[in-house]
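Here the complex is missing one protein chain, while the rest keep their positions.
Just so it is clear, A and B label the chains in written order, and each chain counts residues from 1 on its own.
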Amino acid sequence: MNADILSCQELTKSYGGVKAVTGASFTVGAGEIVGLVGPNGAGKSTMVDLIGGEQQPDSGQVLAGGVPLAGPPSRRARRAGLARTYQYPQVAGALTARDNIIVGGFARGLSSGFALLRAAARGVVAPGGRALREEAGQVAARLGLRRIDRLAADLTLGELRLLEVARALLQHPRIALLDEPFAGLASDGIAGLSASIRTVAAGGTAVLLVDHNVDIVASMADRMVLMAGGTVVFDGAPRDCLASAEMQAVYFGTGQVDR
Amino acid sequence: MIPLQVIVSIIETGCFFGLLAAAMFVVRESSGFFNFAVGGYAVFAGLASAYFTSVRGLPAAAGIAIGVVGAVALALLTEVLVVRPMWKPGANEELPMVIALVATLFALEQISGVLFGRAALPGPQLVGDGAVRLGSATVTAQAALEVGLTALAFGLLLLFVYRTRMGRGLRAIGENTPAAIVLGLPVRAVRIASFTLAGALAGLAGSVFAARSGIIFDSAMDYTLFAFLALVIGGTASVWGPLAGGLILATIQSAAIFYFGAAALHYATLAAAVLFFAFRPQGIFMKRVRV
Partner (left out) sequence: MSATRLRPLAEPVISGALLILAITWVGTDGYRQDLAVLTVTYGLIGLGLYSHFIMGDSLSIAYNAYAAIGGYALGLVATRTGWPLLVSLPLGIVAAVLISVLLGLATRRLNGFYLAAVTLLFSEAFQAWLIDADGVTGGAEGVILTRSISVFGAELGRDQIVVIALVLMWLIALLLSRLRRSPFGVALRAKAQASVAVEAAGVPVTALTLISLSIGAAIGSLAGAVFTTANLSILPESIPVSVAFLAVFIPFLGGRSSPWGVVIGALLVTELTFNLNFFQGSGTLLFAVAVVAVLIFAPEGLIGLARDLTGRLVGAVNRGGRDER
């Protein structure tokens, strides 16, 4: 029995002749936190977009629970329980943080366009959403996002990252792609976020943590995947990864990495 | 096959659309938004020139001069009263300002109606009734004048955009306004210059072409719409984009009328817009984007 929730197989993607990712493969198991690290241009963001469905691979495939993931992002979110955050936060500035967060929960109950129609009809009769708003408050509190009833436009970058994580968590995801969630966070924010990520993983969610900050990732991840030049150059325990020759080569330039 | 005479008329209409589109183009280049008020400048200029020549008896050249100067003044007023207080560079908050420009369009249309009357007026005749036969077609002196002035206007625009410091600034700022502000480029001065140009181009279109079939105050919205379509069809990568777009739009409209009757104008314009927007949103002249 394969416990891998997320499995990338030989993914390749190039943009106008420039290869961003070449034959990249790795897996994330249920309840596992996998850190995807690598320098700028290593192909991390492309991997996230390929998994999330924002981009289509030239070849290779992404499996979720053994089933190929296809179609637009919204379908992946509903079918495979995929949730993600963005390197550059994507939020509606004119809405409060809480309203931004409940969008994740709103999507949870949607199986089709007709469900959306029902949601509209329900919204007219009884706006409701109180349960979602309360859940949003609880998740935000656990993450350490306090200014939840302020407009998202007024929040700091760090708060926006927490907002995005909260929105993703409200989806009750089976797979969570967190793209640079720690960038711009203060130390107490890092603590709250780390604890939440651990809690989510303990609930069985497969977490793919993409970040520049190798130390934070290493402190949290069960396994680390190191990318360089569009390929996976190391995949193993964090301690081994940090000590590996590949890590040395990628980050300190003391050797040649096989591309 | 479309008769030669219709082709002459297509070129005239295309030149008119091209000038209007060019007016929208210069502001788009300098500031990154569509100035939907250009139709208002053209209607004001056309009605002013028609009024001063046909009602007040001034010479045609004086009427046209008044129209163009009036259009430039309105364009500058738009910049000072609407754009300057509302413009927020880079932010995704452009919508209220552009809505205000659309409201300005309606205000200009109504101001023109109040000042010069709501009846259609004959435009100023700068040249006599002379005509040249060209094969099976007759090219009137008026048509020759329109095409000649359009060519002249585009020639000057070309010189301005590519040969002057301010013209180059125009393109640099339109590409990336926040960066231009950081670099200390004269964003405001360039914008004022572009509004002046927009007023002049739209004013010229309105007053010179009014002689073709007269002018009425409530055409402003259509003028703006056709300018926008011509600009989208032609693209903004080159100064020739607006002219090419205007000619293509005029061809589509005239061909539809020629083959299917007057009512086909609207259907054909709609079809052309849907097709162009769906398949070639960047226009005929593509901007080269570096990857």
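The definition used in the following text is that a residue touches a chain if its C-beta (ideal position, glycine included) is under 8 Å from a C-beta of that chain, and two chains touch if they have at least 3 such contacts.
Please read these numbers as outputs of a predicted model, since none were measured by experiment.
**Q** Of the residues A:A92, A:L157 or A:A183, which one touches the chain left out of the display?
**A** Touches the omitted chain: A:A92.
**Q** Using the document's definition of touch, tell me which of A:A30, A:L151, A:A218 or A:L242 contacts the absent chain.
**A** Touching the chain that is not displayed is residue A:L151.
**Q** Any idea which of B:I99, B:L134 or B:L156 touches the chain not displayed?
**A** Missing-chain contact among the listed residues: B:I99.
**Q** Write down which of A:S59, A:S74 or A:S219 is the residue touching the left-out chain.
**A** A:S74
**Q** Suppose we count only contacts with the excluded chain; which residues of chain B make the list?
**A** Output for chain B: 34, 36, 81-82, 85-86, 92, 96-100, 102-104, 106-107, 110-111, 113-114, 118, 218, 221, 225, 228-229, 232, 263, 265-267, 269-270, 273-274, 277-278, 281.
**Q** Which residues does chain A use to touch the chain missing from this display?
**A** Given the touch definition above, chain A has residues 52-54, 72-75, 77-78, 83-84, 86, 90-96, 99-100, 102-108, 110, 112-113, 116-117, 119-120, 122-129, 132, 149-151, 154, 164, 167-168, 171 touching the missing chain.
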